[in-house]
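With one protein chain removed, the remaining protein chains of the complex are shown where they sit.
Naming follows writing order (A and B), and every chain is counted from residue 1.
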Amino acid sequence: MTAKLSASDLTLIRGERCLFTGVGFALDPGQLMLLEGANGSGKTSLMRGIVGMLDFEEGEVRWQGEPIRSHRQPFFDAMVWMGHRVGFKADLTVAENLRFEQSLRRSRTTDLDAVLERLEIGRLKSLPLRSLSAGQQRRVALARMLMADAELWLMDEPFTNLDREGRKLVETLVTEHLRRNGMCVMAAHQDVSIDAPIERVLLQ
Amino acid sequence: MWTWFHKLASPPHFYALADKLIPWLSVPGYLLIAYGVYAGLFIAPEDYQQGDAFRIIYVHVPSAYLSMLAYMIMAIAGGIGLIWRMKLAHAVAASCAPLGASFTFLALATGSIWGRPMWGTWWEWGDPRLTSELILLFLYFGYMALRGAIDDTAKADKASAVLALVGAVNVPIIHFSVEWWSSLHQGPTLIKEGGPAIDPGMLYPLLAMIFGFSLVFGGMLLRRVRTEVLRRESRTRWVKDMMLQSQEG
Partner (left out) sequence: MNAADAMSPGLGSALAGMIKRDLLLAWKRPGDILNPLFFFAMVCTLFPLAVGPSVEQLEFAGPGVLWVAALLSMLLSLNSLFLSDFEDGSLEQLLVSPQPLVVLALGKTVAYWLTSGLPLVLLSPALAITFRMPADTIGVLMTTLALGTISLSLLGSIGAALTVGLHRGTALLSLLILPLAMPVLIFGARTVSLAAAGDVFSTGIYALAAYAVGALTLAPYATAAALRISNE
């Protein structure tokens, strides 16, 4: 029985440098995968490789047993990505940005207000994104994950720019997501307190 | 068939193969050119209209032909590299561009020199072939500029392959549009289609030159690809081994 998200013998070369080689993992519903490693160890590159933004030199990532390279759509249908940058337009309001998201992907909920309340940014709904602080913008990015009906969350350094309360919120949300039988891949350079089976991938 | 394809795609194998092939291309190529130059200058009869001036076609026509061929090779190699992720194909495309640009420039220069006695001017916008050739030169410039602007080789390979393919689709359209544009005013043309049959004494040297240029081009291309492969594979085992061997030997 193969795991839902799996990979073996991943090698990534950027320019002249080999970032990592022989990396593999297997992840099943309800599990969290934590990518650990120092700055520059290739955490972000591995994340970007998993979602197909970078090509691995060797090895491949599989979703439900099918290589993602050749079966993009089923994978993208089941995942949502949170990168370093928020990925929203600064000129548009929070609501406008999230409504655009809804026109692209399947939503778990259409109740925008409830999601924003949950993230404690309900009163910012009709403000343009540029007037929000970095931490508030992070919370809008979290709203994308909460609204999407996606099994797999990919989060690259989700704690950046968040205060203690915000970190706690991320941990709670991820825990809830895993309890719903969701999956999460997270790159983080600090330890997280999430009560779930954790698969650790250490990059040298 | 596929094992052969994979073997060819492997850089060390290609390197060894190119080593053997280059003399087999270059030597006959230069011999054909030597014959073509001699026959073209001294044996071929004078043109009844153009006099001796026509003899520049022995350089102009092969250059123009190679300028287009090189672009097609570049686009096809880029496409192969993009679809089958074959690194050697990208090396071919990268090596092809400066050669193609050089032949395009040669075709333009010889065309312009030819035009001087024929039209009394160095440049005649009314000639569709020269104009198309000029646009082709710009296409090469764009391709090389894009390659130069991207630092990461793998990324530069893929981006320029997309550009070459888009260009290849456009080349016939450019040619057609320029033909239509110049047909609107009756300008002078160098080569009339369906004109009188060419004298065999003129034709054979021309054919020799076309084949000779092509072979020499093939040799130059292989030589460039070999260098490109070495540069790209410089950190691999086989290159290091080979360098050590050549030092000992």
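Quick notes on this one:
Here is the rule we use: contacts are C-beta pairs under 8 Å (C-beta built on N, C-alpha and C of every residue); 3 or more make two chains touch, one makes a residue touch a chain.
Quick caveat: nothing in here was measured; it's all calculated off a predicted structure.
Every visible chain touched by the undisplayed chain in the complete complex is listed here: A, B.
Of the listed residues A:149, A:163, A:176 or A:195, the one in contact with the hidden chain in the full complex is A:149.
Looking at A:4, A:71, A:105 or A:167, the residue that reaches the missing chain in the full complex is A:105. For the chain left out of this panel, the touching residue among A:3, A:33 or A:54 is A:54. Hidden from this view is one chain, which touches subunit A at 51-55, 73, 76-77, 79, 81, 83-92, 96, 100, 102-110, 149.
Seen from subunit B, the chain kept out of the figure touches residues 82, 135, 138-139, 141-142, 145-146, 149-150, 152, 154-155, 158-159, 162-163, 165-167, 169-170, 173-174, 176-178, 180-181, 184.
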